[in-house]
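First the structure, then my questions, so here it is.
With one protein chain held back, the other chains of the complex are shown just where they sit.
Each chain gets a letter, A and B, in the order it is written, and its residues are counted from 1.
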Amino acid sequence: MAHESHSSGHSGGHAHVIPQSKLIATMGALTGLMLLTIFAAQVPYWFPAFAWLKDQHLLMNLIAIGIAFWKAWLVVSIFMGVKFATKLTRLFAIGGFVWFTLMFITMIDYFTRPWEPVKGWEAGNSSALPRNVARPE
Amino acid sequence: MGGHAPVTNDPDADEVYFQYEDIDQQQESYVVGMWAFLVTEVMFFGALFLMYAIYRWKWHTDFYLVHKQLDWQLGGLNTFVLLISSFCVAMAVHYAQLKKPKQQLICLGITLACAFGFLGIKTIEYSSKFEHNLFPNHSFVYADHKVTSYGMEKKDVTGRAAGVEHAKKVKKPQEGDPNRARLFLSLYFAMTGLHGLHVVIGILVIGTLMIMIARKSPLITDYVPTEMIGLYWHFVDLVWIFLYPLFYLIPK
Partner (left out) sequence: MSATVIDGIQEAQQEPTQKNYLNADHTIASWLLTVDHKRIAIMYLIGVTFFFFLGSIAAAMIRVELTSPNGLFLTSETYNKTFTAHGVLMIFFFLIPAIPAVMGNFLLPLMIGARDLAFPKLNLLSWYLYMISGGFVLAAMILGGIDAGWTFYTPLSSIYSNTQITLALVGLFISGFSSIATGVNFIASIHKMRAPGMTWFRLPLYVWSHYATSIIIILGTPVVAITLLLVVFERVFAIGVFSPELGGDPVLFQHMFWFYSHPAVYIMVLPAMGIISEVISCFSRRRVFGYEFIAFSSIAIAGLGFLVWGHHMFISSQSVLQGVIFSLLSFLVAIPSAIKIFNWSLTMYKGSIHLRTPMLYALGFIGLFVIGGLTGLFLASVDTDVHLTGTYFIVAHFHYVMVGGTLLAFLAGIHFWWPKFFGVMYNEFWGKVSAVIVFLGFNFTFFPQFILGYLGMPRRYHMYYFAQEWQIYHVASTIGSGILGIGLILPACYLTASLIRGKKCSHNPWGAKGLEWEAAATPPVTENFTVMPIVREDPYDYDAIADSALYEEERKKGKKPALVGATDDEEKKD
């Protein structure tokens, strides 16, 4: 109900003011993480000792994406105030971010396209499966 | 929070639109409406990220080679600029809650400046791409290969001439398959372009808000409008947080 949660029903009565120090700390953390992600990406090129990292595709991708999610979490929870917000707001925030990952079900298609359970129907030159269009020359 | 300015203790001082019972209902409706809108934004960009993920997975080597055309320093600078703006919006909301319109306006002003700065840097980036014909168009040229929508003509007479002419201006060696290069840059322009559009909208909205606050418009009675616009702006920042590593810092 609209009116259940109110304390006194007047302007700003239920607003959570995020203390300035917390905002500044968050800003600091975000800057740090930004530098970290740049550093992580460039380290193999800057320091020959870490050149082997260039081939660790999965690891490097995970680091980059992991940091991005961490930063996103900070922005959503503190700057956008979801951490202090009502349950409903949290539901929307989480729901939105969870739901769009459903779209990634599409990836199953791309991962398994070459898989053909019927013997003899596998992708071949005459098949429609491989999608590279024959180009002249 | 404790002490309020005396004005707000009088319920009549709060302008409430006719459809609402009281200011709380109005504010809560705004919050729900805004979050519902943000969900649509998440889905909007989510679809683009899905597309990116599929093509990146499929053509990761080419994408790695092509991504070197982007300038990670400028991108990093832009990340920082947006971060500052995001922080300032958060501070603006903070001051709005404390009813300090002057500080609030200053924070919003910095945000606005950052937004313009972001667009400025983006313009520099885009224009260098345009210079090298590295934007999706019908006569895309990459590493001397002319690429059209209907397949690739390799070094035909005109294409070569154009290619040679461009080669003079090229700073970075252009590696990777020209077709994939075009795919990558298509995604780059589509995603950063739509993000840029959001920045422009943000500028308009924040500018309007600042004018209204400065003029003490009766429509802005409390911090909620600032908070709503802040949410939008944080979302814009959020998208960039993902765009930056995904386009500028691709590992091999």
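Methods note: a residue touches a chain if its C-beta (ideal position, glycine included) is under 8 Å from a C-beta of that chain, and two chains touch if they have at least 3 such contacts.
Fair warning: this is a prediction, and the values are worked out from it, not measured in the lab.
Across B:I54, B:L119 or B:I220, the single residue that touches the chain missing here is B:I54.
From the set B:C114, B:L183, B:M210 or B:I241, the residue in touch with the chain omitted from the display is B:L183, counting the whole complex.
Touch with the hidden chain on the side of chain A covers residues 1-3, 9, 88, 99, 102-103, 105-106, 108-113, 115-117, 128-129, 131-133, 135. Touch with the hidden chain on the side of chain B covers residues 17-22, 25, 28-30, 32-33, 36-37, 39-41, 43-44, 46-48, 50-51, 54-55, 58-59, 62, 135-138, 140, 147-152, 177, 179-180, 182-183, 186-187, 189-190, 194.
In this section, only the chains that are shown with their structure count from here on.
Rounded to whole angstrom units, the spacing between the C-alpha centres of chain A and chain B is 16. On the side of chain B, the complex with chain A involves touching residues 1, 4, 8-9, 11, 14, 21-25, 28, 31-32, 35-36, 38-39, 42-43, 46-47, 49-50, 53-54, 57-58, 60, 72, 76, 79-80, 83-84, 86-87, 89-91, 94, 97-98, 151-152, 154, 221-223, 227, 230-231, 234-235, 237-238, 241-242, 244-246, 249, 251-252.
Of all residues in chain A, only 2-3, 6, 9-15, 17-18, 20, 23-24, 26-27, 30-31, 34, 37-38, 41-42, 54-57, 60-61, 64-65, 67-68, 71-72, 75-76, 78-81, 85-86, 88-89, 92-93, 95-97, 99-101, 103-104, 106-107, 110, 133, 135-137 touch chain B in the complex they form.
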